[in-house]
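For reference, the structure I am asking about is given below.
Just one protein chain is left out here, and the rest sit where they should.
Entry: chain A
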Amino acid sequence: MRRSKQRSALPGFGLTMGMTLFWLGLVVLVPLSALVIRAAGMGWAGFAEVGLSPRALAAYRLSFGAALAAAAINAVFGLLIAWILVRYEFPGKKLIDAAVDLPFALPTAVAGIALVSLYSDNGWVGSLLAPLGIKVAYTPLGVTIALVFIGLPFIVRSVQPVLADLGRDVEEAAATLGATRGQTFRRVILPAILPALLTGFALAFARGVGEYGSIIFIAGNMPFKSEIAPLLIITQLEQFDYDGATAIACVMLVLSFAMLLFVNLLQAWRARRGTR
């Protein structure tokens, strides 16, 4: 089969490729196509009835809105944390650097019950906010807080390596030309790290839209108010409405693939910029 032994003298391509394709098909592609085929069989009217119902639209709005808000908050603070980790020396720096990945490692349900206990009216943080009239738990704000927790590492880990590779010479040039530190940041540093920041933003956003475990405890789960899209899928399933669950899942799937495409385009853009 192999045309030239020169190209790769190694064996096992057929075996490993076969295993890869078989396993990928069995575990990922067949199950996902079951979803698409089921949705296709529903017809547009049936699909829209549930998938685009007012309750579903409210759920998408919350899921996407909170994910957007959280990603924006993280873009600011994640950039700040990446900045201090790359540029400054302070005690406990290595510990902080390692701890940034905690949201990747901590099971979402654990994060969920911890966050709601902190931010409920008698929790450590919630009791400080309650007198100010700020209610976090069981509101859309709570959903956003949970997504800030989940999304932080995406931004920090996207920006950090780019910031570390950034040469100081451009900054020095800007400074010798009389730029203030603020101007240098806005005009020199920010444009250089913007693609990485956007990638992190998109990854955090995409993860936030589909997030379930860390949210359901802190969200009130009230239809039209604090019900996220993944929870609505579970509600439909509990009523044995497979079609309804499928329709909502399909809308989410399409939107998250659009995000994935966006991330890939960004990375292609970064690669092009990098070679210049």
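Assume a contact is a pair of C-beta atoms (placed from the backbone, for glycine too) under 8 Å apart; a residue touches a chain by one contact, two chains touch by 3 or more; residues count from 1.
By definition in this document, contacts and distances are computed from a predicted model.
Trainee: UniProt names the one chain left off this complex as which of "RNA polymerase sigma factor RpoE", "Phenylacetate-CoA oxygenase subunit PaaB", "Sulfate transport system permease protein CysW" or "Carbon monoxide dehydrogenase"?
Mentor: UniProt protein name of the non-displayed chain: "Sulfate transport system permease protein CysW".
Trainee: In the complete assembly, which of A:G51, A:P140, A:P153 or A:P195 touches the absent chain?
Mentor: From the options A:G51, A:P140, A:P153 or A:P195, the contact with the absent chain belongs to A:P153.
Trainee: Out of A:A40, A:I113 or A:L190, which residue would touch the omitted chain in the full complex?
Mentor: A:I113
Trainee: Kindly note down the residues of chain A that lie in touch with the hidden chain.
Mentor: 7-13, 15-17, 19-20, 23-24, 27-32, 34-35, 38, 77, 80-81, 83-84, 87-88, 90, 94, 96, 98-111, 113-115, 117-118, 124-125, 145, 148-149, 152-154, 156-158, 161, 168, 171-172, 175-176, 181, 184, 199-200, 203, 206, 209-213, 217, 229-231, 233-234, 237, 240, 242, 245-246, 249, 252-253, 256-257, 259-260, 264
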